[in-house]
Structures are given as C-alpha cells and as structure tokens.
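What follows is a structure written as structure tokens; I'll ask about it next.
With one protein chain held back, the other chains of the complex are shown just where they sit.
Order of writing sets the chain letters: A and B. Residues in each chain are counted from 1.
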Amino acid sequence: MESVSNTPEAPNARTPGSEASDGEPLVAVHGLTKLFPVGAGPFRKPSSFIHAVDDVSFQLGHGESLGLVGESGCGKTTVGKLLVKLLEPTDGEIVFRFADDSVAPAADDPWDSAAIRGRLLRSFRRRVQMIFQDPYESMNPRRTIYDIISEPLSVQGMGDVQYRVDRVLEILTLVGLAPAGAFLFRHPHELSGGQRQRIAIARALVIRPSFVVADEPTSMLDVSSRTGVMSLMQDLATELGVAYLYVTHDLAVARYMCHRIAVMYLGKVVELAETEELLRNPLHPYTKALLSAVPVADPGRRRQVPDIRGDLATPIDPPSRCRFYERCPAATERCLNHPHPPIEEKTPGHLVACYEV
Amino acid sequence: MTTPVPVGPIPTPEFEVELGRGRVRFVLARLRLMWRSFRSGWGIFMESRMGRLSLFTIVAFALMAAAHPILMAFVWDPATYDPVTGYSFDQVEQPAPPSWKHPLGTDPLGRDVLSQLLYSTRSEFVLGITAALVTVGIATFVGAVAAYYGRLLDAFFMRLADLIIALPAISLLIVLSALFHLNLFYLALIIGVLGGFGGTAIILKSQALSIKVKPFIEAARVAGGGDFHIIFVHIIPHLLPLALLYMMFTVTSAIFAEAVLSFLGLLDLRMSWGIMIHTANTGGYLLGGTRYWWLIVPAGASITLLCSAFYLAGRALDEVVNPRLRRRND
Partner (left out) sequence: MTDRSDPLLTVDGLSLSYQTRQGEVQAIRNVSFELARGSALGLVGESGCGKTSVANCLMRLLPDNARLSAGRVLLDGQDVFLLTEEEMRLQRWRRISMVFQAAMNVLNPVYRVGQQIIEAIETHNVEPTDTAARERVARLFRMVGLDPQLMERYPHEFSGGMRQRAVIAMALSCDPDLMIADEPTTALDVIVQDRILRELKAIQQQLAMSIIYISHDIGAVAEVTDVVGVMYAGRLVEMGDTADVFQTPAHPYTAALMSSFPSISGERRPLTNLPGEPPNLSDPPPGCPFHPRCAYATDVCRTEYPPQVKSGSHWAACWHPLDVTLVPQS
C-alpha cells in the first residue's frame, strides 16, 4: 500500500503583516472584504449586506499550503473566489509575486489583483487556478475529458493540437489515471467521483500554475478515494512547486494537507498558526470548540463537550463587537463594548483575534 | 517535468489514438464519438411510435416534393400540367373529378390538382425550414446573451418578447401582408423573427440561466475563457437540443400561418396548399359540401398531416433531449 508520503517539513512561519525574511510571499492579502447586497433589485437599493469576508489578511509563501477551515457559510469559498478573481473585492488588496515572471509585469514586480484586466488577466490565469468543490457539477457534461483538461491550454492559445494532446496525456498519467489514452474521449459521467476529482486536479495543473485554490476537493469523495486524492495533491505540490489555499471544513484533512491553518468564523480569520501548533495548542475559544467537536475513532477516549452555545448565524449587518460573542463561553464585558478584536501575534507565528487570550 | 509521455498507439476502448500522426486520427476519433452519441439519440427517437410515424410522414412529403420536377421534366406536358398556367383541354367541365389523366382531378381553372399539391409541398418545406432556422438562430443567441449578461440587455429582450407574445401573430401577419407584397422568403423571415424574439427566446433564456449558474461556467472562466468562449462553447451547446425541439414546433406554426394567409388571399405566392383552398373558396366550391371534395381534401389533409408530423417529431425529440426520460434508456 502506498502511503501519504511527505510530512510537511519546515512549514512557512511567515506571519501576516510582517515582511518575510527569505523573499517576498507569493500572495499577500490585506484587509480583504466582500459584502453581498441583500434584497437588491435592478432599481432598488440593498436593504442590508452579508459580510461574507470581513477584513481578512494573511500571506502565503511559494510552495506553501495554507488551510482555510470553518463552518459552512463562514466565507471560505468567497475568499477563494476573490483570490482567483471570480469575484471582485469590496475592499482590501491582494498582491501576487510570481517567481517565474516571463510575461509582464517584469520579474519580481508585484501583481495587484485589482489592476489585473484584459491581457494581464490571461497570463494571471496561467499562474492561478482553482479546483472546485463539486466534481459532478464543475465539469461540462457534454465535453470529453480531453476537452475539459485542455480547456486552459486552448483558450490561452497554447500550442497546437499535438502539443495539447501530449500535455493532457502527461498530466493524466501524473494524476494516476492510466492508461491515459483510454480517458481522452470519455465523458465525465462515465467516471467515478474519485476519478473525476483527479480530472479536476489535472485541469487545474495542466498549465503549471504557481498557486491553486482547492475548494474542498475531497469533501464529496468516499473514504478510499479521498486518501488517494489527498496524497496526489501533496505529491504534485512537491513535484511542481505549487502553493495551495486549501479550503475545507474538515480539520483532520487540513492536518494532513497544510503547513498552516487559518480558522474562519463569520467572515473573520480568528486564528492562524502552524498546523500542529494549532491542533495542540488552540487559543481562540472557537478553535477549541471546533477541535473538540471532531469525533475520534478511538472508543476508549472520551471527548469533552464542545464549549459553544447556539447556532451559526448569517453575517447580515453584524454588530461591530466580536463576531463570536453570542456563542463564546469566555465572553466578558470588554468583548461586548469593544469592536471585533484585531488579529495579533500571541506567540511567535501564532495569531489570534480575541481579547481574552 | 520528467514523467515520460507514453509513445506509440495507446489502446482505448473504442478507438486508437495514435500520437505522432495525431491530427487526422484525432479528428476521426471525435467524429466517431459524435456518431456514437447521434446513434444513441437516433435509437431513442426511433423507439418511440411518434418518432417513427412522424419521420415516415415527413419523408413521404419530401419524396413528393422531389417528385414534382422529375414528373414535369419527363412525364407531364407543361401545357396541361403546369400547376399555375396549365389547362386541361380534354375536360368538358371544370373542376373535373379524379380520372386516369388527373388522379386528383382539376381545379376550377382547369389545372391539375396533383401537380399543384406536389409543387406546393416544396414551398411548404422551404417556408417551414427557413422560418424554423431563423427562429432558432435568433432565439438561441438572444436567450444565451440575455441570460449571460443579464441586467439591461436581459430586461430589454424580455420586454420585447412579452410585447411580441402579446401581439396576436396571425393578425400582425395579416396587416403586414396587406401592406406589403409578401413572398415566401419574406414570410418565412417574418415568422422566424417573430418566433425568435418571442416565446422561444424566453424558453431558451430560462434554459440558459440554469446553465449559467453551473460551476463549470466558473471553471471555464478560471481556465481563462472569455465571454465569447463561454457563450459559444459552454452555454449554446446546452441549448441546441431544446432549440431543435422548438424548430419542429416552428415548422408547424409556419405552415399553418401560410395556409391561413393564403386562404385569405394575402400572399404573393405562385402556388401553395393555402392558395389551393383559397381558389376553391373564391369559386364558391367550399359551400358545395362533399361534392367537390378533391378541391379541398388533398390540400387540407396535407396541411394537417405535415403539421402534425413536425409536431410529433418535436414530441419524440423531447424524449431524446430530456435527460429524465433518457436515463431510462442508458
């Protein structure tokens, strides 16, 4: 049996807000905000706003894998879509620094996400890709596997048919679908969920991007195919030097996939630390609750009851105090009367947004 | 990247894709794939009785249309049998009932009814198919564009569609044909445009809307595809089956509209099924009950049969197109 080989070594301990020592980060996100209008019509002003992503900052190094964890609806996918420019932010900036800049802007020049348009957008798409959550809906059922995987190459006008066939066969072999030729002219519905997710990965990686947003790539998969896809993504990361933003609601999966984990709650990043540090020493009350809610397969162990009240709300025009206040077991007077706590470094590389830590 | 690219023929279940001499083989493999999906659709179509019946009728009419020029060239003397200018001198009284020389009799002006019927079949096909192509071409494009861009463009096209639906098409056509001399081509164009910007556009738009929100559209955008790519490669192919269905229904309504307008004598056509009935009517023969049946029944029955055949073809195509009905056959 093949095992998920690489243990992430020397995880990037760069911290948001501080300049990294060994070169620039690949992605630097600062104050990222996305509001969705509620109840707006063509001629009607929105009555309120969903604060899907609210003042989020983090950095991601070259080849690093950052996990984004949180409950459903907390804004994980929205962050991912903002990064790949499927959505435009309401506020804040995203700056990319790609290592191998052969196209403008020149090497080492920062790419400000807001300024990426037209021709620049095309070369941006060669460097930043996304793997979608649902392997069933994210592929056009009428197109063949070859069409799907070669789409980034063909819309970018890269190479002739022969070149694209070669690239597609190469990447199919790489994602473990063999014999590759047998898959070229199949349709997605003729493949299993695990095979489809491999196709989705192949599509994202066929143009060799530097950065991939992976939105819950394993959540729709069965146990057996899930491990396969997880180890595949890790192997490809080391082999091709891809950096991932790995969106998931499963902390256990994030543990195996990510160097660092950011925990989101209602549009805010509430804690960010190296993976093992976060799991062993969670500081934010929400992270603690989240960790203690994961069932363990060890019948001898008794978990403690997660210390959290109430249900997840929707962040429609939230009050300015701490987002977690209503559910927080540690809340104090101070939390009630102050704005949402800023995210601060409590121990080296461990950031928390909470007054009581 | 060091992973070796496999060389030489790679066995595939259905076809051999040979690298090296790629292109031709590659295109061939795709054609085979299209052929396969066509065959499975064809199988489903022919499995339904409606499908077989409609196809049989349409082919029969097509053969009739094709037969007319051949008969005129080799068998029939134009002086007697021309559908418009011919005159049957050997008959004492016009209209004459069916006989060996005139299997469907002659009309009040002494012209051969069978020749008229066959000659008109071709015009009906040209009219129906032109109108249908125009409708579907416009509706697919309008539907896809309105759904994809939304907002003002959508609002504009949808209000336009509402307007067209609110206007009774036949009365509009009556007015137009009274004002202008409409020939077959302009009639087809008008029916096509009315259908294309009208109801069919709304139906195709709502289909396009359900495609637009699918994650594979976002995936295509992340791949770098622009608006043009997304509309033509991802949205329109999903509309085509439904468009084909509405093409069938448009043929039906075009033939029917022609019949009504011709009956009222408003069209500038040489000959058509509607004109045949019109001629019988202006001579007062419609009031004669069944005595002059050969003046009305051939044209009337042809209108009914061909219209229903296209309608049934549409219904049978529905089974092919509709994935819910199709899954049963997979």
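The rule is short, and it goes like this: a contact is a pair of C-beta atoms (placed from the backbone, for glycine too) under 8 Å apart; a residue touches a chain by one contact, two chains touch by 3 or more.
In this text the structure is predicted, and so the values were computed from the model without any measurement.
Chemist: Since one chain is left out of the picture, which of the remaining chains does it touch in the full complex?
Modeler: A
Chemist: Looking at A:G159, A:P179, A:P306 or A:G349, which residue reaches the missing chain?
Modeler: Checking the options A:G159, A:P179, A:P306 or A:G349, the one contacting the hidden chain is A:P306.
Chemist: Sort through A:G67, A:P188 or A:G228 and give me the one touching the missing partner chain.
Modeler: Per the contact definition at the top, the residue touching the missing chain is A:G228.
Chemist: So which of A:H30, A:R142, A:R208 or A:H249 would be touching the chain we can't see?
Modeler: Selected residue, touching the omitted chain: A:H249.
Chemist: From the listed residues A:S192, A:T238 or A:N281, report the one that touches the chain absent from this view.
Modeler: Answer from the full complex: A:S192 touches the omitted chain.
Chemist: Which one touches the absent chain: A:L291, A:A330 or A:V357?
Modeler: The one listed residue touching the chain not shown is A:L291.
Chemist: Using the document's contact rule, name the residues of subunit A that touch the chain not shown here.
Modeler: 1-5, 7, 71-72, 192, 194, 222-228, 230-231, 249-253, 255-256, 276, 279, 289-301, 303, 305-306, 308, 311-312
FYI, only the chains that are shown with their structure count from here on.
Chemist: From the C-alpha centre of subunit A to that of subunit B, how far is it in Å?
Modeler: From the centre of subunit A to the centre of subunit B is 50 Å.
Chemist: What residues of subunit B sit close enough to touch subunit A in their complex?
Modeler: 1, 3, 5-6, 10-15, 17, 19, 22-23, 26, 29-30, 33, 151, 155, 214-216, 218-226, 229, 234, 237-238
Chemist: Name, in rising order, each residue of subunit A that touches subunit B in their complex.
Modeler: Subunit A reaches subunit B through residues 42, 81, 84, 86, 121-122, 125-126, 129-130, 132-134, 137-140, 142, 144, 151-152, 155-156, 161-162, 165-166, 169-170, 173-174, 179-182, 184-185, 203, 240.
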